[in-house]
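One structure coming up, written as structure tokens, with questions to follow.
A protein chain is absent from this complex, but the other protein chains hold their places.
Now for chain A:
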Amino acid sequence: MTLQMNWSRATTLLQRLGSVIGLVLLFIVLSVMSPDFLTTGNLLTVLRQVSINALIAFGMTFVILAGGIDLSVGAILAFTGAITAGLMAAGHGMVLSIGAGLGLGLILGMINGVLVSWGRVAPFIATLGTLTLLRGLTLSYTQGSPIPVSNPGFALIGGGYVANLVPLPVIWMFIAFAVCGFLLRGTVFGRHVVAIGGNEEAARLSGVRIAPMKLAIYGLSGLLSAFAGIVLTSRLYSAQATAGAGYELDAIAAVVLGGTSLAGGRGWLFGTLIGALLIGFLNNGLNLLGVSSFYQQVVKGIVILIAVLLDRRQ
């Protein structure tokens, strides 16, 4: 009995550590193969590249932990980015514009939550619908062309450095990680998220109020996507109508690579960070090695498949 328990605990641990081990291995391989890889400049560059995906993936972790999925994150990113840039272009202040963008992201996420809980629409379908709707709204709002931003303060959010070394988006990523990690591990909210994903009916019977929870979970995902959208808009000096296309898949990949189960109920936020880093370092390393972008996609696909297979074996 104890043996069996130890065995199952060991496999869980191994699976969780899988992503960490994978990242360390990737690190060693890339350091040996490319002289430019293991430099402070490069590592910080990758962290900055990863930050957008990580911000979205943190929110996605909550959604997937609760047994859902959010396909609208990239579209929310583009729409809130466009609105924020549009407000600034119309002469509104930076703080108001950012606040409006973040608030909009929260509301859009909560609309997903309403559709999923009260509307009883499958999360995949509901968020596919909002994805399409928001893409259309973004294109009509921007008329398909970028909205340039010239506010120097705003440009710092995505392009600034702390102590002339650490890019600001990296700081945002770690702050979001700390806050989300606390939400997940240190609050009742987090325990309820996991409970819903494990067994929604059981969670309901034990007094978890499902509908408001889902509103909050999807709202959080929308809020973080909007934040990512603002950081991206700042980095690009402009809001792009087609920004964030396919980002939902990168975020889901980061969550899954990190060892969070797509079936819900089991996972951790640290894994998501590792998963996002894995994807980022893989992209960066393959670029440094001069691998064709076509093969880069092949490699990324294989890595994701391996991660999912490991998940299935559990």
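Definition applied: contacts are C-beta pairs under 8 Å (C-beta built on N, C-alpha and C of every residue); 3 or more make two chains touch, one makes a residue touch a chain; residues count from 1.
Please note the rule applied: contacts and distances are computed from a predicted model.
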| item | value |
| --- | --- |
| Hidden chain of the complex, named as in its UniProt record, picked from "CRISPR-associated exonuclease Cas4", "SpoVR family protein", "Ribose ABC transporter substrate-binding protein RbsB" or "Iron-sulfur cluster assembly scaffold protein" | "Ribose ABC transporter substrate-binding protein RbsB" |
| Absent-chain contact - pick from A:A243, A:L257, A:L278 or A:V303 | A:A243 |
| Touch with the omitted chain, as defined above, among A:T132, A:S206 or A:N287 | A:N287 |
| Listed residues A:P35, A:G91 or A:P152, member touching the removed chain | A:P35 |
| Touch list for chain A against the chain that is not drawn | 13, 16-17, 20, 23-24, 27, 31, 34-36, 38-43, 45, 48-49, 52, 146, 148, 155, 159, 165, 232, 235-238, 240, 242-243, 245-246, 270, 283-284, 287-288, 290, 292-294 |
